[in-house]
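In this view, the complex is presented without one of its protein chains, the others remaining in place.
We call the chains A and B, going by the order they appear; numbering starts again at 1 in every chain.
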Amino acid sequence: MSTALSSTTVPVRRRFKLGPGARGIKLLIPVLLLLAVFFLVPVLALLLRSIMEPVPGLQNYVELLGSQTYVRVFFNTFMVAGVVTLITLLVGFPTAWLLAIMPKRWSQVMFAILLLSMWTNLLARTYAWMVLLQQTGLVNRVLMAIGVIDEPLTLVNNLIGVTIGMTYIMLPFLVLPLHATLRAIDPSTLRAAAICGASRWQALRLVLLPLALPGIASGALMVFVMSLGYYVTPALLGGTGYMMLAELIAQLVQSLLNWGLAGAAAFVLLVVTLGLYAVQLRYLGGGRSGMGDR
Amino acid sequence: MTTPFLQIRGLRKTYDQVVAIDHVSLDIKQGEFMTFLGPSGSGKSTTLYIVAGFQEPTEGQVLLNGKSLLDVAPNQRNIGMVFQRYTLFPHLTVGENVAFPLRVRRRPEAEIKAKVDKMLELVHLGGYRDRLPGQMSGGQQQRVAIARALAYDPPLLLMDEPLSALDKKLREEIQFELRRIHQETGVTILYVTHDQEEALRLSDRIAVFSQGKIEQVGTGEELYERPTSRFVAGFIGNSNFLPVKVEKLGSGRARAVFPNGQAVEGDASAFASGSDGTLMVRPEQMRIRPGTAVGQELAVTVRDMTYLGDSMHFAVQTPWNQELAVRMAVRDGQGLCIGSSAVLEWDTQHGHVFA
Partner (left out) sequence: MLLDYDRLGFWRWILVAIGVVVMLFLLLPILFIAALSFGDSQWLVFPPPGWTLQWYEQLLTDPVWLNSLFTSAKVAVIVTVLSVVLGLLAALGLARSKFFGKSALQAFFLTPMVLPVVVLAVALYAFFLKLGLTGTLTGFVIGHLIIALPFSIITIGNSLQSFDPALEDAAMICGAGPLEVKWRVTLPAIRLGMFAAAIFSFLISWDEVVLSIFMASPTLQTLPVLIWSTLRQDLTPVIAAASTLLVAFTIVLMLLASLLKKGTRS
């Protein structure tokens, strides 16, 4: 009898208990109103414009999925997100592993660096890479000095720059949750594998990786989804020649005032994002997501 | 004499400044059930972990069949081990858990299947092959762990407090199983526990650990009847410790003088030198009878008595106000009641003098 209506039908209880019932629901109203008016309505209105402007119909979606230019944007977006996820996993897994087992004094240092990097202003971090990766930047100069290359590589205003910058930003988002997964595994299980005769490789392949798989999968999914919708870093490091989806949406609105097409692109991004998160909730049992580009 | 099966030679392990074990030496015969018994932090687990290869000793040597184990990686040692927590692989079924050591040894599939069936039969879990560990009780999981540890016929099985997470009834059940498995397979077992009853029930021999050293090694009977230190006497079984002044008499005997001046003789083979000591007598070796003490007899007062079915338990007070425990058959306790005076006695060979 602790449903929403119970306390109004059993008024005596309210004298004693603040607890369940209408009272709790009233507290939800301000946030509900705020999100309904300034979140749900605007987003739905934008999506609506995708099938209403310039004339009702699906022509915006046809254009978006039919035009070479826009398909290229989708391709760029998914490819960068995929590559970033892969690199982040390859370096992030050993890092999370180390973080989970090393002596506390060192892991605290690692934690501090991870958190500092995560909380440092996104523009500051992106700016750093713009400077580092430019033609006359430090990366090119060091590579030339040690003789790896003879003339400077083009590392910005293309997808290489975007990939480096995005990997930089996504790493903490993978390492921190994955570290928690690895910490939760009983080290004795790995000792048991060793005494059973498993070599390090066998223990890694047959025990550690399978046990860490839920964390790896949800971390990778999170990085992938966040990368799909990122705006700032791709826009600054990729330039206009190599556009990604979020930048396309912004451009369509700011420069071309094509709200219908922008709405359609937003809808596609929204469906993919929420769809992948739904997959995560359904099959990987949640796992807190990180933050968007802010 | 042939080389002992497993030799532990002068093992020493220090962490920073802390000495975990200090010159532990022990020989173990093939097929023996050897238990390391001691309180937590006594070094018994550290010794076991060095044999397993999870820790490296600061000094010393471990030899199996005369060959050093220390240079061999844990996965090459071919030793079986059962852990305190079950440490089954949670993502693998019971059958796959038992098959794991065989798979990593790349045995043929048919052999693996036959062996898994045989091992699950051995621990009476024939019908559980496709269960996941999470769906089983603690006792069942520990049996699977035993099956997994024995699947590759290791010559040596290490067990690190394997029953401490189970309740008493289950513990006794698996202790019984362990004895049967030990007899059926003939595997040499090194068993770590802090439970003296468990040690007595299971072991051929027991090594009692205290503060990083082995205090005494022997069969359960030897440790109980002829403890060589106050620690062993106190750790195994119940004991009364009476403060005494010791006067050595030679041939391993001594005169023990109580605080009230009365004296008895006792076995002092474990007493080195000095004058202050302790006389240990087991409660069931002591007798009391109603009456007043005369001459050298020890007068006590009954403070409490408890009926325990198969025996009576008495708490008696000595003239120097120490409370002692006495355990006797029910019929021998006739005529005693709380507050009555009594005479306390024991055979002199049951009194052990320690420093």
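Quick note on the criterion: contacts are C-beta pairs under 8 Å (C-beta built on N, C-alpha and C of every residue); 3 or more make two chains touch, one makes a residue touch a chain.
For clarity, every value in this text was computed on a predicted model and none was experimentally measured.
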Option from A:Leu46, A:Val73, A:Val162 or A:Leu176 whose C-beta touches the chain left out: A:Leu46
Chain not shown: contacting residue from A:Val84, A:Val162, A:Leu208 or A:Met243: A:Leu208
Omitted-chain contact residue, chosen from A:Met102, A:Ile149 or A:Leu213: A:Met102
Per the touch definition above, residue among A:Leu65, A:Val91, A:Ile149 or A:Leu256 touching the missing chain: A:Val91
Footprint left on chain A by the chain that the document does not show: 2-4, 16-21, 23-28, 30-32, 34-35, 38-43, 45-46, 49, 91-92, 94-95, 97-103, 109-110, 113-117, 119-132, 134, 136-138, 168, 171-172, 175, 182, 185, 187, 189-191, 193-194, 200, 203-204, 207-208, 225, 228-232, 236, 246, 249-250, 253, 259, 262, 266, 269-270, 273-274, 277, 288-289, 291-294
Absent chain, residues of chain B that touch it: 54-55, 74
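By our rule, only the chains that are shown with their structure count from here on.
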Whole-Å gap between the CA centroids of chain A and chain B: 56
Interface residues, chain A side, partner chain B - complex: 186, 188-189, 191-200, 202-203, 206-207, 210-211
Interfacial residue positions of chain B with respect to chain A in the complex: 52-54, 73-81, 83-85, 87-91, 100-101, 103-105, 145, 148-149, 152, 158
